[in-house]
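Moving on to subunit A:
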Amino acid sequence: MILVWLITILFAGGIGAWLSEKRNPELPRVIALATILLDLFLVVLMLVAPGVLGLDSASQAELGQTGEWLILSSSEWIPRFGVAFIFGADGLGLLLITLTVFLGLMSLGSAWNEIKERTGFFYFNLLWTLAGVIGVFTALDLFLFFFFWEVMLIPMYFIIAIWGHENKEYAAMKFFIFTQVSGMLMLLAILMLVFFHYQSTGEFTFSYFDLLGTAIPDGFGFWVMLGFFIAFATKLPTVPFHNWLPDAHSQAPTPGSVILAGILLKTGAYGLIRFTIPLFPEVSADFAPTAMLLGVISILYTAKVAFSQNDLKRLIAYTSVSHMGFVMLGVYAWTSQGVQGAVMTMLAHGFSAAALFMLAGGLQHRIHTRQMDKMGGLWGVAPKMGFMAVFFTVAAVGMPGLGNFIGEFLVLLGSFRISIAAASLAAIGMVVAAVYSLIVIQKVFHGENKNNLVVEDLTTVEMICFGLMMIGLLWMGMYPQSMLNMSEPTLRSLGVLFFQ
Partner candidate 1 sequence: MEMPTVTMQVIPMEHGLLLAAILFIMGMVGVLTRRNLVFILMSLEIMLNATGLAFIVASSHWGQVDGQIMFLMILSLAAAEVAVALGLVLQLFQKRKTLDINVLGEMKG
Partner candidate 2 sequence: MSVLFYGSAIIAVLATLLVITRTNIVHALLYFIVSLLAIAVIFYTLGAPFAAALEIIVYAGAIMVMFLFVVMMLNLGQVTQDQEKAWLTPSVWIGPSIMAVPLLVAVIYAINLNQEQMAHTVVGGKEIGVALFGPYVLAVELASMLLLAGLVGAYHLARK
Partner candidate 3 sequence: MLDLLWLVPVIPFIGFLILTLTFGKLPQLAAGIVGAGSIGLSFVFAFLAGSSFLGAEISSYSQTLWTWMSVGDLEVGFTLYLDGVSLVMMYVITGIGFLIHVYATGYMSGDPSFARFFSYMNLFVSAMLILVLADNLALLFMGWEGVGLCSYLLIGFWYKDPNNGYCARKAFVMTRVGDAFMAIGLFTLFVSTGTLNIQEAMLEAEAQWVVGSGVATAVTLLLLGGAVGKSAQLPLQTWLPDAMAGPTPISALIHAATMVTAGVYLIARTHVLYLLAPEVQYLVGVIGAITLLMAGFTALTQSDIKKVLAFSTVSQIGYMFLALGVGAWSSAIFHLMTHAFFKALLFLTAGSIILAMHHEQDIFKMGGLRKDLRWSHALFLIGTLGLVAFPGFSGFFSKEEILASAMENHDGGYILYLAGLLGAVMTYLYSFRLYFLVFYGKKTHDGHEVMGLHLQGPLVLLAIGAVFAGFIHIPVEGVFPEMEEHHPSVMAQAAMILLPMLGGLLAWWVFVKGKVDTEKLAGQGFGAKLHRFWFTQWGMDWLYDKIIVTPYTWLAEVNKNDFIDSIYNGSARAVRFCHEVMSETQTGQLRWYAISIAYGLLLLVVLGVLL
């Protein structure tokens, strides 16, 4: 039930924030903060002292699951189709929930001073997006999963469409149509899967556990898998389904970009790990070379496109695609190192990309442009900002000691076993990443301050956010084992190849 509570609290907090605007436009953000902090508190309790919440293995026995599922709850929803509320979290889920709540807090921080208009509705959308994402990470009924998959989409659309920048209509529309169309393909695939299960067992069910190992008639497996794959590859995103992302990221307000880059993209990766491959192991194995190729193309192609961007947020957005290419590569290598690397990349990229978007957003908030050729020499006026920019850029480049390195290193190592060519090509990504990342520092912070921009340095709220994210990245980089240990049992249960 605790998982349901996490989601419910966010839903309720969202409504509360919306309603409270009438009383005082400052109130919504306070309510949002309280809501997220409450969630964070619960999450921390789950991680540190699960006993306090009464979590034990008793509830797991019901569904015949073994110890991997730390938290599981289930109740009927639409019995006609065997649809049920099944929520569960294992190590991987918990990691991602933690990431979600934490980055939710960060995006709140970035919204704190930036969002001045229609605050109530804004925080409503923010909290509902988070609720949707947590739902995605915990739903173990495919219908429920799809349900949350879409729930996180609409508030995000609102955030872009209302508080976005100059080209928001196009961006919001593109974002919505890409995700929604790919989502429909996934729905189709889910239903096909359910139908095949029904054909062989005579039972309608959407339960993840029941659908694992469904026998799929020859010739269909690939298409069903593809439905899932396209949905997740679009969200991840992977070339050639990535085009919604640069627009959505660059047009979204900062908190929106933070959530998009930090959390929403991870749902795609999560879907691949949790659903696509375990549900279709054989087909996925056949498909893996293609997927890995797509991953490599994503890494290199978008790195190249990023290099030529002048719009700071667009550039960062393209780099996100590039980094997510590593995730794709690692997941489809399906070796313990590859998938663990993918998980670490998800976590670390969540932090680094979120921070970079916060920086870019902060800059835009201050100087009202995202065009890098109008910036320059900002180090002199805003050294703290410069330092943070360098830190998170360097993190994104994959500097050892910070989280992203662990992810990329493990991904490359894990995929090297499967495909030397793919891993070697992806390693070039290390070089091109340096090329595009440093150009940002160069154009924005180095050089002369030609336009005599006066930039207020980071505020206390921002410093706290960045500081927390720095600590997070350092933690991931120096002691990743704490996270690897959490996700390991999950990966074992999903059948990831472990070399011993």
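For anyone wondering why these and not others, all candidates are chains of the complex that A comes from, given by their letters.
What to note about this one:
The rule we apply is simple: contacts are C-beta pairs under 8 Å (C-beta built on N, C-alpha and C of every residue); 3 or more make two chains touch, one makes a residue touch a chain; residues count from 1.
None of these values were measured; they are calculated from a predicted model.
Interface record for this complex: partner of subunit A among candidates 1, 2 or 3 is 3, by the touch criterion. Remark: subunit A residues 174, 239-240, 242-243, 246, 304-305, 307-309, 335-337, 340, 377, 379-380, 383-384, 387, 390, 394, 399-401, 405-406, 409-410, 412-413, 416-417, 420, 423-424, 427-428, 430-431, 434-435, 438-439, 441-442, 445-448, 478-481, 484, 488, 498-500 touch candidate 3 in the complex.
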